[in-house]
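To start, the structure under review is shown below, and the notes come after it.
Every protein chain but one is kept in place in this view of the complex.
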Amino acid sequence: MSLFSRTAFIAGVSVLSLAGCATGAAPAPSPDAQPETIQLSNCGVAVSFDEAPERVITIKSSTTELLLALGLGDRIIGTAFHDGPVPDEWAAEASGLTSIAERVPSQEAVLDREPDFIFGGWESNFSADGAGERADLEALGIHTFVAPSACQSAEQPPKLSFDDVFSDIETVASIFRVDASALLTEQAAQLAAIDANGDSRTALWFSSGSDTPYVGAGIGAPQLLLDTVGLNNLAADIDATWAPYNWEAVVDADPDFIVLVDADWNSADKKIGILEANPATANLSAVKAGRYLVVPFAASEAGVRSVDAAASLSAQIAELDG
Amino acid sequence: MTKANEAANIPREQPPGALAASGLEARRVSVSVSGKLLIDSVDCTVERGTLSALVGPNGAGKSTLLRALAAVELPSAGSVHFGEHDVLTMPRKPRARLTAFVEQDATTDSQLTVEMVVKLGRLPHQSLWEADSKDSLSVVEDSLATVSMTAFRDREFHSLSGGEKQRVMLARALAQEPQLLTLDEPTNHLDIAAQLDVLAILSGLTEHGVTVLAALHDLSLAASYCDHVIVLSGGRVVAAGPTKDVLTEALIADVYGVRASIVANPVTGRPMIGFSPA
Partner (left out) sequence: MAKVSPLAFGAALAIALLVSVTVAVTIGPANIRFDEVWRSIASHVGFGVSPLTELRDGIVWQLRMPRVLTAAAVGAGLALSGAVMQAITRNPLADPYLLGLSSGAALGAVSVLLLGAAVLLPFAAFLGALLALALTLLLAGSLGAITPSRTVLAGIAVSALASAITSFVIFWSVTGDSYREVLSWLLGSLSGARWPAVAITMTAIIVIGIPVMLTGRLLDSFAFGDVQAASLGVNVSATRWGLLAASALVTGAMVSVSGAIGFVGLILPHAVRLIVGPSHRALLPLSALLGAVFLVWADTLARTVFDPREIPVGIVTAMIGAPLFAVLLTRRKSST
């Protein structure tokens, strides 16, 4: 295509660009008092909640699951952009939820439901051709919130930690005036119990791509999970949450494990196929020995399933070491 | 209207090629474009080694006829012979070695130099990939010299004046070493000196046995330099033959609608035509 139309097109795609999660810490509200109004800065946007939201629309699995985990499923009037199967504990409740769009919902679809709160898993969910600009929605009396770990334009965590993840849970709980301490205690305990059996071995976090692999890099959820189980991320030096990489570096490093993100549109099996079809990567020790660790896509981004994902990684390592 | 055949004194039934030493012979050439008949069953002859002019008012079809005779755009009907060659059906390359065609107003966006343009004329003599032979290069030299453009060989073609460009295109045609040279208005946009130059060159060529047919809009020039003339009007030959016989005041009045008086040029003695409104 002509240079001009290609440039215009790329600009358009970038607008729609869906980078992986990044993290953003929202300053936690004062935990003791129960102030009338909760005021927060969320990805650089000031939001305030006079009372707990009653009619919530969630976009992306991470936000839906967080609310379910906090026992707030009854307030969800609609969900969108479902990323993958919901864990068993919430499956029954989740199946009762109404899906209003397969991907990012349009502004009309959202407004039709008359929500008072929209909880987006990615910052890009709130755009003119998505659910709507945050300022516009606020003017209509609809509060908006982005999972703070996913902030990109502002307040992105320099390096995602579980403190950030837990603080997200607490912040959301405070918005709804519920108590998250039980959940957080559970998560903290589960986290502490994880055996860091990675033993400083190396790993590649293979998200997608075939000619050029798209991998988990140094400052996002992939790095956090690998750190938690004691694995060294090949792409740890790259200052990004996810980044394009190259096969030569992978082959040169010959990682001990390969983490495969399993998504509907890009399954772990497909990625195995890609690794085996490439004559250079087919000889990787992890490929020949089948040392793969699988993470479901919905759990690969920062959220209430992160601890679980880390635990699962540790268990899979144990099984492979078995 | 004088019948073409009577004036040229050629019996109608003469089979093609019978006059082996004859030059260009076109029979019943018709050209039809988008259903419109531009050239209507034209017969014409050009004797070998002579300089003939093709004249006629604008829109008579001179360019169309020339292209048909040069086989650059094949006519819808008719035959064209040159000597024993059937021009319309012979293979392209030999034809390009036999006849060369110079268009009106040659333009190019390319940055070819004069020498490169003239070299193009060697194409019919070369295969695609062979290098330029010594012979080829000397033909190019000679062609440049004939048109007095040797000093311009490294200049870019598009930087030349109209007259210089015309001479280079002529040199290119000469580089083809043709036996028949057809030109479409070679004196267009040229100043007088340049016009006389070009015609002098064309005259000189006939002395080397080349047959030349040029469409000319300037009747005086045609009368001055060309021994034979073919008069075209409305896609038909209305007269053909020796200039003196054909370009009469009566014919000019008939075809062009103007009054002409033909006198002898005091310097050269050749016919000179003066015009006045009818």
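Letters A and B mark the chains as written, and numbering starts fresh at 1 in each.
Following the convention adopted for this analysis, a contact is a pair of C-beta atoms (placed from the backbone, for glycine too) under 8 Å apart; a residue touches a chain by one contact, two chains touch by 3 or more.
Keep in mind it's a predicted model, so treat the numbers as computed, not measured.
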item	value
Omitted-chain contact residue, chosen from B:S52, B:S143, B:Q176 or B:S233	B:Q176
Residue of A:I238, A:V259, A:L275 or A:V307 in touch with the missing chain, whole complex considered	A:I238
Given A:D50, A:E108 or A:E248, the one touching the chain that is not displayed	A:E248
Of B:S30, B:S79 or B:Q126, the residue in touch with the unshown chain	B:Q126
Those residues of chain A which, in the complete complex, touch the missing chain	1-3, 5-6, 9-10, 12-13, 16-20, 103, 207-212, 214, 235, 238, 242-249, 251-252, 254, 263-266, 270, 274, 277-280, 283-285, 297
Hidden partner interface residues of chain B, rising order	67, 70, 72-73, 92-97, 100-101, 103, 106-113, 116-117, 120-121, 123-124, 126, 128-129, 176
